[in-house]
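All protein chains of the complex are present and in place, except for one that has been dropped.
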Amino acid sequence: MNYISSDLKVVGTRPIRPDGVDKVTGRALFSADTRSAGMIWGKIKRSPHAHARIVSIDTSKAEALPGVRAVVTSADFPEISSEMAFVGEGPMNFRDLSDNIMARGKVLYEGHALAAVAANTQAIADEAIALIDVVYEVLPHVIDVDEAMKADAPVLHADMFTAGVNPKPATPSNIAKVVTFKKGDIDAGFAAAEVIFEDSYTTKPVHQAYIEPHACLATYNPDGQVTIHASSQGHFMIRAYTAKLLGIDMANIRVNPAEIGGGFGGKTLIYLEPVAVALSRKSGKPVKMQMTREDVFRASGPTSGASVTVKLGAKKDGTIVAAQQVLKFQAGAYAGSPIGPGCMCGFAMYDIENIDVLGYDVVSNRPKVAAYRAPGAPISSFAVECAVDDLARMLGMDPLALREKNAAVNGTKTHYGPTHANIGYTQVLEATRAHPHWKAPLAEGHGRGLAVGFWFNIGGESSATVHVNEDGSVVVATGSPDVGGSRASMGMMAAEVLGIDISKVRATIADTASIGYTFVTGGSRVTFATGMAVTQATEKVVEQLKARAAQTWDIPVDAVEWRDGKAYPAGTNAGAFEPLDLAAIALKQARTGGPINSEVSINAQGAGAGFGAHICDVAVDKETGKVEIIRYTAIQDVGKAIHPSYVEGQIQGGAVQGIGWALSEEYIYNDKGLMENPGFLDYRCPVASDLPMIEAVLVEVPNPRHPFGARGVGEVPIIPPMAAISNAIKGATGLRMPDLPMSPPKVRAAMDAAG
Amino acid sequence: MSSLSYAAPTSVDAAVKLLAGASGLAKVLSGGTDLLVQMRAGRFKPELIVDTKKIPGVIGIREENGAFIIGAGTPGAVVEAHAGLTAAWPGLVEALDLIGSTQVQGRCSLAGNLCNASPAADSVPALYAAAAVAVVVGPNGTREVPVEQIPTGPGRTSLARDEFILEFKLPARPARSSDAYLRFIPRTEMDIAVVGCGISVTLDANGVCTAARCSLGAVAPTVLLVQAMADILVGNKLDADTLAKLDAAAQAAAKPISDKRGTAEYRTKIAGVLARRTAAIAFDRASGKATGKTH
Partner (left out) sequence: MSKSHVTTTINGEAAEFLCETQQTLLDVLRDVVGLTGAKEGCASGDCGACSVLIDGTLVCSCLVLGVEAEGKAITTIEGIAQGDHLHPIQQKFLEHAALQCGFCTPGLIVATKALLDENPNPTETEARYWLAGNLCRCTGYDKVIRAVMDAAAVMRGETV
């Protein structure tokens, strides 16, 4: 059923989330909060070098230390053959994942795990870690993406021959893959252009910087059954990876989803769980592990840094006729940067006849990248949206007008294949032009920037169950970890379908043994795909409720209708019965056929693409180069806001992560390839005093493929900020800042260079 | 396993005896906002921690004939709440207030900031500019040491292993005197200073500077007391010419390194910028034109 044009009573309101009280009282249990009787502590020994051969590992002294229960190295893990996995948000090779959690032969970045210890106390475990003797042969390292692509760069993997080129290269390199997307005839496009603009851009790796470090508690029982408590964006993902990496049947692994303290893509793969299970197997004890903040920065996934060029050709009237982009993405130590989405998203907001995009996936001696909110798109769009802004200046056009003139519409064929359908980009641009911020006068010395962003959003496998309790209250369970309030929206959709008050519905997250397979919380898919599963499961419950009423009244089920939480006879012909409400039917469910429940598992298709536009005003201190965000507005097509507060929250939070990416966040390496800022002191996430309020403007163009019209929301808002800010700085200073972060020293240097 | 002991003596003598008697490394704990972080990072492994906060005088502020005596371990939040001190030494109070978060303000102290001996410490340039004197206690009694003689290099001080700072003395202020401290950081809070600048001045009735002390942080291995900057201010009003010379003197005095927080070139330029801005605030305050916080 489709509720898009219905009179909605619950969807679109702002009830308090079901897990709210636990979270404001400190009762919510996150990964590190779980305990088990007899639990011991696991710690990981990590590489102090950026690149080295492991000559030997001597664990004998650690094993001899009183209180040490187990020590493991890669020898305790099965060798895994090269096999691509699609378990997390991006493609992952099982062998690489195995190597990443416990190095085999070589360490490929500072912080790379190479041994682990379990001991009675954390202090003993720390001491044991220090007692593990490792002999390294330090190898030359490479950090920068352009350096890593050079012919004489140190090669990380002797078996890496660039994929996607023909013929296959004869020698290994750090280029894992080449990706190309072409539309039209790029040469003819540039030949027809009257104005051509070209520039180069760089971005630094930035970390998701969730405040909760990775942690888990694992128990391996003597019968081979494993229980894991861990926070993640997908407990089925933890099960799949742990099963594969340790050679355990999935049925023998039960993963309980702890509350997750932020993920943003970074918890769509694993680091600790197989190690904790291996330590538990060896020690016979439950093993708890948690990363330090330094471990999180050094050894869990940031997103790629990149080097990007953009070339645009346009007619004098502003029609863009040719667009070319070359993207070089750092993958970290193993193949698998988000180069694909990077190549897809930069030009997807535009209707351009001739497009040519070339992308490189490049390894270097950094932690393996993990997904980060719209993986790849922010990097790509930073370059494109700066270039479009400069093209507008060359053409003497208003930057919004240039985007309006070239905007993708329904029916526009993208350069990566699909044709846009049911998109709300036009409405986003209309809302942008109409917004008071766009028209507000600028203060002296301030600059205003605009940038747009696109994310395709995904659907995928989701499972949901709906249980009608004996008293008529309802429990909804899904397999989707709740990273930002999704339990509230799941309960709301169920309440809407049932026609009952939201207070009568409680939504929860079931463990891997208690619900069907559900893909990770990522790709902005949960409200769309899991919401669809919840809606369908609730509709099945409604059918059962109608059937029970029909049975009670002894009339055909199609003579019963359900509205406002009650069964009614469908018409006068059906008979004159008093309506039966949910509680009344629930009370008698045992006598009318047993418990009323349903489970739905789907592979949801039709995730509606998302578009957003951000307007940013900045002030630039011309002496220090410091940029202050004065006003910020984010406009986005959200399809239908199920719980508008959490939709706004996604947009506000995404925008602020983008502001950090733009101005202050970066991985800083020294000449030994070691990270210099693995803490929140010098990895500078925005703090409350850095920011104004972030105005989120919800444009609602329903996605017809979702019962309530929802489309993914969480990823689009991190895409536009970097270019919006760079464009605003250009407005304030006349200078283009093409390199992220646009930190005070860089801005001041640019001003000095310009005189 | 190594074992770490803790003591919270209630007299100077007891504390000194503990420090002197320790066979391994002993560390003085006041606010702990640097000490605990460094212990966790493994920078050092003390065998004894001597918590000085229960010693009379270590926490608290008193005024004696216009001079202020600040207990060495007095938390930033307590210092900031002292109206008299804030009126007399707004720059110093602001500098201490800039260290870390509100949470850190609940613990951090002048002595900790000084003895951590970071060249980027926020309160230290302001202490130098204020001509503060550290009252150092040890086995041979009490000695008074100008603060600029305490840090000797990054993480190093001139204190003996059995000495610690009991309190700081700030001199009484002549009329038309005030101070200011500014630091530059990339965010608005929570960062370590890229450059810091403290300036204390006394003006005559015409606004001409009659005395000045100027300092720069994070541009050398220790905080610098820059006489050349003071020389430019003394005898002058803060006009464009004086400001330009002050900027140049600050840049000339700065000998920074490039690191994750800023390049040497950038730091040098910012030293000049901050010198001008800090002087402007200090002069305004001394002439009664401005009060209140700068951030």
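We call the chains A and B, going by the order they appear; numbering starts again at 1 in every chain.
Quick note on the criterion: contacts are C-beta pairs under 8 Å (C-beta built on N, C-alpha and C of every residue); 3 or more make two chains touch, one makes a residue touch a chain.
The model shown is predicted, which means the values in this text are computed figures rather than measured ones.
**Student:** So which of the visible chains would the left-out chain be touching?
**Tutor:** A, B
**Student:** For the full complex, which residue in B:L4, B:A20, B:I69 or B:V145 touches the chain that was left out?
**Tutor:** Of the candidates B:L4, B:A20, B:I69 or B:V145, B:L4 is in touch with the missing chain.
**Student:** Out of A:L245, A:V483, A:V534 or A:V638, which residue would touch the omitted chain in the full complex?
**Tutor:** The missing chain is touched by A:V483.
**Student:** Which of A:S280, A:S381, A:T412 or A:Q657 sits in contact with the chain that's absent?
**Tutor:** Looking across A:S280, A:S381, A:T412 or A:Q657, the contact with the absent chain belongs to A:Q657.
**Student:** Out of A:V24, A:V55, A:A158 or A:A754, point to the residue that touches the absent chain in the complete complex.
**Tutor:** A:V24
**Student:** Looking at A:V55, A:A170, A:A576 or A:M693, which makes contact with the chain not pictured?
**Tutor:** Residue touching the chain left out of view: A:M693.
**Student:** Footprint of the hidden chain on chain B, which residues?
**Tutor:** 1, 3-6, 8, 29, 31-33, 36-37, 39-40, 49, 51, 75, 77, 100-107, 188-190, 295
**Student:** Touching the missing chain, which residues of chain A?
**Tutor:** Touch set of chain A with respect to the missing chain: 14, 16-17, 19-30, 32-33, 123, 208-213, 259-264, 290, 292-293, 483-485, 643, 645-646, 648-650, 652-657, 679-681, 685-691, 693-694, 696.
Heads up, the rule we're going with is that only the chains that are shown with their structure count from here on.
**Student:** Taking the complex as given, what residues does chain A use to touch chain B?
**Tutor:** Residue positions touching the partner: 123-124, 127, 623-626, 663-664, 668, 676-677, 680-682, 684, 686-687, 689-690, 743-745, 748-749, 752.
**Student:** What part of chain B is in contact with chain A in the complex they form?
**Tutor:** Contacts found on chain B: 1, 184, 186-192, 194, 259-263, 265-266, 269-270, 273.
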